[in-house]
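Here the structure is laid out as structure tokens; the discussion comes afterwards.
The excerpt is restricted to a subset of chains, each kept in its original location.
The chains carry the letters A, B and C, assigned in the order they are written, with residues numbered from 1 in each.
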Amino acid sequence: MSAQTFRVRDPNYLERIKAVFARQGFLHYIGAWIEEVAPGRCVIAAKLRDELSQQNGFFHGGLMGTIADAAGASATSTLIEADQSLLTVEYKINFLAPAKGHLLKAIGEVVRAGRTLTVCQVTLLTVDDAGKEHQCGLATVTMMTLTSRGDHK
Amino acid sequence: MSAQTFRVRDPNYLERIKAVFARQGFLHYIGAWIEEVAPGRCVIAAKLRDELSQQNGFFHGGLMGTIADAAGASATSTLIEADQSLLTVEYKINFLAPAKGHLLKAIGEVVRAGRTLTVCQVTLLTVDDAGKEHQCGLATVTMMTLTSRGDHK
Amino acid sequence: MSAQTFRVRDPNYLERIKAVFARQGFLHYIGAWIEEVAPGRCVIAAKLRDELSQQNGFFHGGLMGTIADAAGASATSTLIEADQSLLTVEYKINFLAPAKGHLLKAIGEVVRAGRTLTVCQVTLLTVDDAGKEHQCGLATVTMMTLTSRGDHK
């Protein structure tokens, strides 16, 4: 099966994605940032601090779901038109191991980009003090592209 | 199909659930609280503020997933032994409508409590200024009960 | 939260749903039938036989997913226009107990009907020889409404 090649419709997608990201108070509040963007791909990261932890001091599952959603949305956003916008239809996350480490990354990759729906897969991993990566989650994110301003859903 | 009756093994579950909730830095950071607890059921709530919003000023989908997870975990926690603990195996959330309103509630209900795995369904709704409730999400949460301290997963 | 009332756009939905059902070779092959239909709701059933079983003689999980999908699709179909059609976007099923019994039912209910996407919840249960029902599964089905003949996805 040959790798999917992605068609970029808005060459200024990076600025647009950064702007949408910046307008989301919750992403700012958790200190998440865009680590990497490429057509059909986006990596979102966050640093561990007490405010993002669960009862054992690891990254909280809700935080993991949040950056998985953001990674899927931003990966999808690289492929839409400049005047389109996105809604998350649903996401699902499996927790594979305790999210131990000082850094959490969600690597979002578009599996299928459609006119209306796009499906992304997201790999979540932590980075430990030695710089080693450990997969701690796997998510699927379904996005919907809106062409007009109205609620298309 | 007759309603499921739940067996409570730890009569002090409320204190235990509150204590576990309080140890989760992320739940404190987002200002979530336990609104209601009963055997096999828990309602978690949060108030809208800029720090919890997405780009349109509504509750962020990641925040919604977070309190859905907490509602499922706490509903499950009403049914475990005093010395057991829980892990989220996976959760999945569908977004049904924009999460407009000043208050968000996640109503978690145990659908099936097993020795190792428990499945919960979570209804997410917002409350508007007139006090009217609007369903904005539907989630499924799968929890795993750990008996010993070790990572059973 | 008040119950959702559903708007029926095609009064002949029952005939249309039966016709679509009949054209699906797989549903015929597994012997599934429409047990009940009402606006926003559909129950699909199948009888146990060796050809539908897993290794312990209970209903196979894949068969359960199949009739859950059919129940969600048919429940959604009660609410679309006569000239619209449906695609399953995704479904997710949790297995709650061994699917023991001679009859399997999937009760599909629309949770949210949107212009493009509809989300259904499906309860799966078996009926034993004494006529008692036992929930064995819980599914979520996301459907997409297509207005034209083209692949809108």
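Just so we're on the same page, contacts are C-beta pairs under 8 Å (C-beta built on N, C-alpha and C of every residue); 3 or more make two chains touch, one makes a residue touch a chain.
Keep in mind the model is a prediction, meaning the values are calculated, not measured.
Undergrad: Counting all identical protein chains, and not just the 3 shown, how many does the complete complex contain?
TA: Identical chains making up the full complex: 4 copies.
To be clear about the criterion, only the chains that are shown with their structure count from here on.
Undergrad: By mean C-alpha coordinates, which chain is most distant from chain C?
TA: Ranked by distance of C-alpha centres from chain C, the top chain is A.
Undergrad: If more than half of the interface residue numbers appear on both sides, call it same; otherwise different. Which is it for chain B and chain C?
TA: Same: most residue numbers at the chain B-chain C interface appear in both copies.
Undergrad: Where the CA atoms of chain A average out and where those of chain B average out, how many Å apart are those spots?
TA: It comes to 23 Å between the two C-alpha centres.
Undergrad: Just curious, how far off is chain C from chain A if you go by their C-alpha centres, in Å?
TA: 31
Undergrad: Can you work out the whole-Å distance between the CA centroids of chain B and chain C?
TA: Once rounded, the distance between the two centres reads 27 Å.
Undergrad: At least two partner chains per residue is the criterion; list those residues in chain A.
TA: Within chain A, residues 89-90, 92, 153 contact more than one other chain.
Undergrad: Which stretch or stretches of chain C touch chain B in the complex?
TA: Chain C reaches chain B through residues 1, 92, 94, 96-97, 111-112, 114, 119, 121, 123, 125, 133-135, 138, 140, 142.
Undergrad: In their shared complex, at which residues does chain B touch chain A?
TA: 20, 23-29, 49-55, 60-63, 65-67, 69-70, 87-95, 97-98, 151, 153
Undergrad: Considering only the defined contacts, which chain C positions touch chain A in the complex?
TA: It is residues 89-90, 92, 114-117, 142, 144, 152-153 of chain C that touch chain A.
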